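With one protein chain held back, the other chains of the complex are shown just where they sit.
Now for subunit A:
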Amino acid sequence: MWTDIRPEVEMPRLFERGGDVISFAGGLPDLDVLPLETISAQLSRLVRLGGKLALQYTTPHVAGALVPAINDLMAREGTTAGADRLVPTGGSQMGLMAVGLGIAAPGETVLVQTPAYPGAAAAFRTAGLTLHPAPEDADGLDAAALRETVLRLRAAGRTVRLLYCNPTFQNPTGATLSVARRHELLAAARELDLLLIEDNPYGLLSFDGETTTALHALDPDRVIYLGTFSKVFAPGLRCGWIAAPEQLARTLRRTTEIMSLSPSALAQAALAAFHTRAGWSDLLDAYRTSYKERCALMADALEAELGTDGPWQWERPGGGFYIWLRHRDGVDTTRFAEAAAEHGVSYVPGSHFGIDGEHADGLRLCFSNVARGRIAEGVTRLAAALSAPVPALRGAA
């Protein structure tokens, strides 16, 4: 069972020593920017006025009050969804599981953009699906190669109807698929009768405030869009949504009802009230500023410590939470994990983002939740670990 595998956030702790470890591992938001007093006052007001409703079971629909709040977010990437197309979730992880269980059938193949968020691969596997990498070139998902791959898989008797991707500030690479590529991808999807699963937790977290048109904006009937409040508000509320064609939304509502019986009316009402009072712009700006600053600190330190012509290659992302390093000669980065722990720093090895052991030459650094003053020190420690002679894999002769 995949749940026996240590979750990615826990994994690096395996090697940690003492409390002085600087973690570049877990993808946690920086909640210092949340206006806690306002939220506290609002929650208190909400429970006093509406506790009997907000703390009750509710139906698997996005509360009317939350629909404008969701559309305010989606509109920033050029799209919208009416209430009949929206399904409430307890975050995108639940959305992934719901799509795997409700839309796909066990045994069918889902194409996955890799390196992939491990929670997506785990959800699809748990739903009994077979994973296959979606073909890519240097510019990302490759529509022409996709046609070949799908036809080949179908000729071999496989059912292929779904493609999962995280097109904007991708976890773990930070890469964003260009709009031209998005059009090509959707054209191929229409031709091949594929549905795209657009997982978009980071789309509004660009450093410069720019956004990229969502796949959902370009063809809402071909896209199952997974939205979440985890990274634009806070993950502890466990609140997100799926925007899907109406027929699929009905199916997904039944699936989510089986999964969790009821969404949290309390979380939905709290978010609706926050949006009514303050809108999203100030909070988004605060998150962006925080991440922009942290990313610059990390990238500058990486440049100073690892240089730009050494074996480690990376690109400065334009948003999101992550910097993705790759070893030029394809060395498995698991090999450095122990040395990193000895130096007091942690990261997630690339193999966690492959679906069959690939991408082991990568490693993911998360800058979003490290204290600003610790980033340079963490990178110094990391560089020391990475420039040590390449150790043999543990257990190898």
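Please note the rule applied: contacts are C-beta pairs under 8 Å (C-beta built on N, C-alpha and C of every residue); 3 or more make two chains touch, one makes a residue touch a chain; residues count from 1.
As a working rule, contacts and distances are computed from a predicted model.
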Among "Carrier domain-containing protein", "Putative hemin import ATP-binding protein HrtA", "Polyamine aminopropyltransferase" or "Fe-S cluster assembly protein SufD", the UniProt name of the subunit that does not appear here: "Carrier domain-containing protein"
The one residue from A:P68, A:G128, A:G236 or A:G330 touching the chain left out of view is A:P68
Out of A:G50, A:G78, A:P245 or A:P311, which is the one that touches the chain we can't see? A:G50
Only one of A:Q42, A:T149, A:N200 or A:S290 touches the unshown chain, namely A:Q42
Residue among A:A273, A:L325 or A:A360 that touches the chain left out of view: A:A273
When the complex is taken as a whole, what residues of subunit A touch the one chain not shown? 42, 45-46, 48-50, 53-54, 63-65, 68, 265, 268-269, 272-273, 276-277
